[in-house]
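The complex is shown incomplete by one protein chain, all other protein chains being positioned as in the whole.
This part shows subunit A:
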Amino acid sequence: MDIRFEKVDFTYQPGTPFETRALFDIDLEVKAGSYTALVGHTGSGKSTLLQHLNALLKPTSGVVTIGDRRITPETDNKNLKPIRKKVGIVFQFPEAQLFEETVAKDIAFGPKNFGVSEEEARKLAAEYLALVGLDETYMERSPFDLSGGQMRRVAIAGVLAMEPEVLVLDEPTAGLDPQGRKEMMEMFQRLHDEKGLTIVLVTHLMDDVADFADYVYVLEKGHIAKCGTPQEVFADVSWVEEKQIGVPTATAFAEKLVAKGFQFDYLPLTAEDLADQLLALGGLSHDE
């Protein structure tokens, strides 16, 4: 399912003195099966944009096309459920959305809202709880007895259990320990690879962008400042640094080597890239 933005503007509280414009003339496309990253400064409008992806917000002008539904400023709030089922959003700090008595019930809550039977929802809950790395002993526990990291997993499982076609992640690993971060990101990657899940990732971590995304949008003050593959976006290192979004660690290190006289075939974005190219270079110098 594709999502497309055409000339989307969004203003908070229009017509009042508290009016603030958050998005300007956004053209954006999320292709089915892609892994798109959204990066930008705090307050650049990422979270506002993200709420347009499942029609929680409607554009003040322009059109958002989600699958075969067109969302315009005139669209009313009825019958948006099918969209919400197809586009699952994991908000920042999703552990704040847990409320049921048991973990199982909380995960089953989403599917049940979309008409899945009680039994089926329970099955889904068990399946996705395992997927996020918690065993079935957690099923009957209260979500409020869990640790922060475990709560986060349950909340994410709750969104995954809705079996969305597009998964939107707003800084899913913020506040997790390195091990938890790695596990989470690898799990999303697996879902992307094996189930063909479309992923939209909002993040401040350029290493994640380099490792996982195949397309990047850079937002700045509500405008799209740049878009392209990670290779294209990070190619102009000085531009990226000027916008204060940073470059992946491997790229930064490669830049230092270039300053010392190294030559790379292409800009390395990940540690593997860098290692491969250094090995090749090393091999060459041995031969000479």
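In the analysis below, a contact is a pair of C-beta atoms (placed from the backbone, for glycine too) under 8 Å apart; a residue touches a chain by one contact, two chains touch by 3 or more; residues count from 1.
The rule is simple: contacts and distances are computed from a predicted model.
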{"item": "Candidate names \"Energy-coupling factor transporter transmembrane protein EcfT\", \"NAD(P)H-quinone oxidoreductase subunit 2\", \"Light-independent protochlorophyllide reductase subunit N\" or \"Multicomponent Na+:H+ antiporter subunit B\"; UniProt protein name, chain not shown", "value": "\"Energy-coupling factor transporter transmembrane protein EcfT\""}
{"item": "Residue in contact with the excluded chain [from A:Pro94, A:Pro172, A:Pro248 or A:Pro268]", "value": "A:Pro94"}
{"item": "Positions on subunit A where the hidden chain makes contact", "value": "12-13, 16-18, 51, 54, 56, 81, 84-85, 87-89, 91, 94, 96-99, 109-110, 113-114, 144, 158-159, 162"}
